[in-house]
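Read the structure below first, then the notes.
Note that this complex is displayed minus one protein chain, with the remaining chains in position.
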Amino acid sequence: MTEPLLSVEDLSIAFPSEAGPVRVVDGISFSVGREVVALVGESGSGKSMTGRAIMGLLPRRAEVRAKRLAFDGHELTTLAPSSWNRLRGSGLGLILQDPKYSLNPAHKVGRQVEEALLLHTKLSAAERRERALDMLDKVGLPDPQRVYTSYPAALSGGMGQRVMIAAMLINRPKLLIADEPTSALDRGLQDQILTLLRSLTEELGMGLLLISHDLQQVSRYADRVMVMRHGKIEEQMASADLANARSDYTRALWAARPSAATYGTRLPVYGGEA
Amino acid sequence: MSAIVQAPSGGPSFLRRMLRSPSAATGGAVVLFILALALLAPLIAPYDPNLQETANRLMPPDAAHWFGTDGFGRDILSRIIYGARPTLLLVLVVVLLMAPLGILVGILSGFFGGITERVLMRITDIVMSFPRLLLAFAFVAIMGPGLINGALALALTSWPAYARQARVETAALRRSDYLAAAEMVGIRGVRLLWGHILPLVLPSAIIRLALDLSGIILAAAGLGFLGLGVRPPTAEWGSMVSEGTQVIFDQWWVAAVPGVAILITSFAFNLLADGLRDILDPRHD
Partner (left out) sequence: MPQTATTDNADMTNSRQRNSWRELSFVWPLSKWLWSFALTLFGLALVTFAMTRLSPIDPALQLVGDHASQSTYEQARLELGLDQPLPVQFFRYVETALSGNFGQSISTGQPVAKDIARTFPATIELATAAIILGAGVGLALGITAAMRQGTWVDGFARFVSLFGYSVPIFWLGLLMLLLFYARLHWAPGPGRADVVFQYTVKSVTGFALVDTWISGKAGAFRDALAHLALPAIVLAFHALAAISRLTRAAILTELGQEYVTTARAKGASLRRIVFVHILPNVSGTLLTVIALSYASLLEGAVLTETVFAWPGIGRYLTTAMFAGDMPAILGATLVVGASFVLLNALTDLGVARLESGRKR
């Protein structure tokens, strides 16, 4: 594996509260290269926060500290707001969970897909349009022309998420963070979207950080898996090695996956604290 | 996220939280102060508000008369203090008329639904579309000036908002398990409405009241300014401003000071409303 795109060393995120600062992420370290890495955890494990921190999209009151948070040669902890705006949409991309909310209902789809090009390149309107249509086709939409001129309200969930992917990948980012990209979709669509993400990642030679709560699902698409719990990384390993996980927690998560074999039996429950 | 969401509760903890909001605390303090002025007027005011000393007409503020005297030689400070009375009295009457009526209409519509709801809500919508201030003016002009008429006019044009809000909340409660549980135990009818629905509808009504009150004070002052309020020579802030209009360019304090009183009172209610809203509904802002 070549030099990692993203290097995270000892990242901590805390929020001030009446009872003192609450640590949602507690000293985690990992790296992401040109590969698909899954970040898996329950709600409250801190996985989404990690993703936002890498994008610089945490609320102002969040306290982010890290020994090192480097992306593509930039040290993110000391980045100025204007530099962030240059980096986001060109080097970094983010896909959110539900396109019903993450797309702007007042703008046409085409405009939203092109936006990253408008902000970061000097392409003409015609060129942007061409690239947008090309991208819409690439993400598997059957009628790019019509989708281009529609409003998001006319799209189904699956179509909307494809549009999101198109919008975020159109400017060829080096690293894409997908925050629960399929949680709002039907089961069948989930696999389609994940397959799409995987193939595009490979095609564009970028890195993908896949954040999810579904260990079984993402392990099929990821090269490596990181399990997060209570703000810490329990363990990380190649997804092929999941069955031999060392941590009790990971083993429990892995063992609890429903399948034809476990049908009709009681799934094991992790007996730890919440 | 391990953030804890705190639900508002009554009692001493509520008071403490209220004090933590600077708006609510300041607003509340000023309101209490004005209330005290009104109640203790005979004890606080240096002079009889209706005592005319024509020799001392239109005197600027000095040691003897902190806010000067008006066109009839009456002490303005005393008139300001006494002027709190009709204002607060009108506010009280309006509140007592407007809120119960609106809440009742709202609860009945939300609870019974069907034709009751449609008819009541239609009436509510119609009255809501009326120009409040204008009708209040016309009402008082036609029916005759006075505190009761003014209060009646304002109350009759302002209740719809409370009805609407109460209806929405009642309708939501109607389908709730909370209510179903109460009914299963055997609580029905008026007891159900009074004991189970009303307490839950009240908090937002109170917030709305605080907001409305500042507007009602302004409306009342407007009525007084137009001579449609309490009859002279009773001290009332709006009519005091009107009296000062003739001499505004030279003895400006006669009109300016009562206006400041109106401003401060209205402002205080607005602050209080803002603060209450922050406490009881942190989603705002």
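The letters A and B name the chains in turn, as written, and every chain counts its residues from 1.
Simple rule for what comes next: a residue touches a chain if its C-beta (ideal position, glycine included) is under 8 Å from a C-beta of that chain, and two chains touch if they have at least 3 such contacts.
Everything numeric in this text was worked out from a predicted model, so none of it was measured.
Remark: the absent chain touches shown chains A, B in the intact complex. Between the chain not shown and the residues A:D98, A:D137 or A:D191, the one that touches is A:D98.
Of the candidate positions B:A29, B:L58 or B:A141, contact with the unshown chain belongs to B:A141. For the options A:L5, A:M159, A:V225 or A:A245, the residue in contact with the chain missing from this view is A:M159. Contact with the undisplayed chain is limited, among A:A132, A:A167 or A:A245, to A:A167. Although one chain is not displayed, its contacts with chain A can still be listed: residues 55, 57, 84-90, 92-94, 96, 98, 100-107, 115-116, 119-120, 141-143, 146, 150-151, 153-159, 164, 167-168, 184-186.
Although one chain is not displayed, chain B still touches it through residues 122-123, 125-127, 129-135, 137-139, 141-144, 214-215, 218, 221-222, 225-228, 238, 241, 244-245, 248-249, 252, 255-256, 258-259, 262-263, 266-267, 269-271, 274, 284-285.
In this section, only the chains that are shown with their structure count from here on.
Spacing of chain A relative to chain B, judged by their CA centroids, is 52 angstrom.
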